[in-house]
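Every protein chain but one is kept in place in this view of the complex.
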Amino acid sequence: MRKRTTSAWRSAAALCALLLTAAGCGSDGGGDGKAAQAPDKLGRTEGEVNIIAWAGYAEDGSNDPKADWVHPFEKKTGCKVNTKTAGTSDEMVSLMKTGQYDTVSASGDATLRLIASGDAAPVNTKLVPNYRDIFPALKQQPFNSKDGRMYGIPHGRGANLLMYRTDKVKPAPDSWRAVFDAAAAHNGHVTAYDSPIYLADAALYLMRVKPSLGIKNPYALDQKQLDAAVILLKKQHKAIGEYWSDYQKEITAFKGGDSVIGTTWQVIANLTQAEKAPVKAVLPKEGATGWSDTWMVSAKAEHPNCAYQWLDWIVSPKVNAQVAEYFGEAPANRKACAETSDPNHCAVFHADDEKYFQRVHFWTTPIKQCLDGRKNTTCTDYAQWTRAWTEVKG
Amino acid sequence: MSSRGGTGAGGARLRLAALLGPPLLWLTLAYLGSLAVLLLSAFWTTDSFTSDVVRTWNTDNVHELLTTPVYRTIALRTLTIAAAVTVLDALLALPMAFCMARVAGPRWRRPLLVAVLTPLWASYLVKAYAWRVMLSEDGVVNSALAPLGLHGPGYGTTAVVLVLAYLWLPYMILPVYAALERLPERTLEASADLGAGTWRTLRSVVLPAVRPALLAGSVFTFSLSLGDYITVQIVGGKTQLLGNAIASQVTLDLPMAAALSAVPVVFIVCYLAAVRRAGALDSL
Partner (left out) sequence: MRLSRTARIVLGCVTAAGLAVVYAPLLLVLLNSFNADRSFGWPPGGFTGQWWRAALHNHGARDALLTSLKAGLAATGIALCLGTMAAYAVHRHRFFGRRTVSFLLVLPIALPGIVSGIALNAAFRTVLGPLGIGFGLFTVVVGHATFCVVVVFNNVAARLRRIAPSLAEASADLGARPWQTFRHVTFPAMRSALFAGALLAFALSFDEIVVTTFTAGPGTRTLPLWIYENLARPHQAPVVNVVAALLVALSVVPVAIAQRLSSDTAGGRL
């Protein structure tokens, strides 16, 4: 009967082997080669929609009772909204890969990855009536379309700003120098965005102060240019107090004085000021990196009809105006400019000013083919940027 | 002791298989199987653009892990912090457990134990955030130290060691308390009778008796610290530990995260095997 025990072990081992082979041979979702299709028409709403959004994009009144465009949506369409807030584009890409979400507000450094991996489906813009009022400059862009088909609905765009404590940082900074070459003045109290895409901010600064490096596009860096950016960031690392990706942490850090200067979004500056902390956000003279966000629909969406309803809702004039004002960005819908409570909002955020946005370098995924058109070198891709970022953080 | 009843030896083996089968099956399938697959996937790679896993066998990740200096730095930093946390907890737990087990009156023993155990029910996250608030630039710690002319550690490696030691302290106190409680009074009396002073008794009688318990507690402080990435993000400032490196890679480069995971796994398995000999696993 020792046979019984050994046979038990043998079957356990066999099961293990089966599991391993199953895992080894099983397909790995996503890029199966089956292209996702856009629907031809909308059906009945499913009662629920799972959204991945930047903090501040899908407000339901719990942060600010006046900022609520989720409950009116739920009342109008009957689709209950479940929002997952993500802090970086990397988080959004990985969440979309689980296939458990219906729509995502992807920035330019996530959109192409989602399109290439098949996690995002093309969008039938005819099913989104408000699409026709979107600024033409946002339609059919390299980061939200492929082969002439739109893969999402533009949401809005804005720049990353420099925020500082007005009582601790004097005189008022107007250049990114304050967080790079002059960062040592606030040793231990500088903050920066915790994502490999921040390397582009360093590259942008080098574009202006070290033109000999020949950087034309902060996302098209060959190995030499990337190494220069890494050196700059490693120098900055000495002065850094903490990196942020969770906006609440940045708010408390600035309020408590743990951070006194660093990159931010307008919405964070607004909220920090609301917490009675003396901060100000400026766009430095070198320009800045920024983002142009697109609402995309998942190829595996379980609630596609509700997702399309959300897309149409979020770019409708009134709601787009609400989001743009709350977050502090330029809206995507032309008609939203008439709906903002501050009549100058669109002017302040340069909603229609394409020349301004030429100075804002939107987040986009770095790839081996140089995005600035150079043919004689290979540029570094996002995987290399990720490795470089781990090295910067030490 | 053989089992009687049933149908003799055959029946016993059958009962054993029936008893042991489900738990082991669960463990091997659900856990060890998935762990093996994870470690195996360290030998795959990802498409750098779409981040999909590509199942071609290669040793790039392992090679990169072993040759890139930053991973060595991170691993060393993590091990040092884990060791510091373990030592700090041991130093705090010993006097506290000794007081609770042997010095305090019997009336006090249970309330003291309850007092030590209750914080375990306060959410780990809430405790870490409370420390973040306390260590903030204008927080409690700095306000308390200001009159002495000192400044708190702020966010960084020191804060990580302090907070981790704080979080895992009950896990160190409990086994030590149990071991000290079990120590027969006779042994200590005998030691005194043989002429040993207090310190000598402590060193030669008490410490060896609690060694398995200390090792058991250290298993937890080590494993919990080696994999922690949440506390580091909350109070660690710009510190990057092994858990953070794994967490940042798992989203988009699972094979690399798997390769990084092998480091704590190997260390803990070796540590467990080493302390098993000292009987720590029985004191858990």
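Every chain is named by a letter (A and B) in the order it is written, and numbering of its residues begins at 1.
The definition used in the following text is that a contact is a pair of C-beta atoms (placed from the backbone, for glycine too) under 8 Å apart; a residue touches a chain by one contact, two chains touch by 3 or more.
Small disclaimer: the values here were computed from a predicted structure and weren't measured.
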Chains on display which the left-out chain touches in the complete complex: A, B
Touching residue (missing chain; options B:H63, B:H151 or B:R276): B:R276
From A:W54, A:F73, A:F143 or A:Y247, residue that would touch the chain that is not displayed: A:Y247
Where the unshown chain meets subunit A, residue by residue: 5, 19, 22-23, 26, 28-29, 50, 55, 62-64, 82, 84-85, 98, 100-101, 246-249, 251-252, 255-256, 271, 275
Residues of subunit B in contact with the chain not shown: 1, 3-6, 12, 15-16, 19-20, 22-24, 26-28, 30-35, 37-38, 41, 92, 95-96, 98-100, 102-104, 110, 112-127, 129-131, 133-134, 136, 138-140, 143, 166, 169-171, 174-175, 177-178, 181, 185, 188-189, 191-192, 198, 201, 213, 216-217, 219-220, 223-224, 226-230, 243, 246-247, 250, 254, 257-258, 261, 264-265, 268-269, 272-273, 276, 281-284
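Quick note on the criterion: only the chains that are shown with their structure count from here on.
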Rounded Å distance between subunit A and subunit B, as computed from the means of their C-alpha atoms: 36
Contacting residues of subunit A [partner subunit B, same complex]: 1-2, 4-5, 8, 12, 15-16, 19-20, 23-24, 28, 30-31, 90-91, 93-94, 97, 112-113, 116-118, 188-189, 237, 240-243, 249, 252-253, 256-258, 365, 367, 381-384, 386-387, 390-391, 393-394
Touching residues on subunit B, where the partner in the complex is subunit A: 9-10, 13-14, 16-17, 20-21, 24-25, 28-29, 32-33, 36-37, 40, 46-53, 55, 64, 68, 70, 73-74, 132-133, 136-139, 154-155, 234, 236-238, 240, 245, 248-253
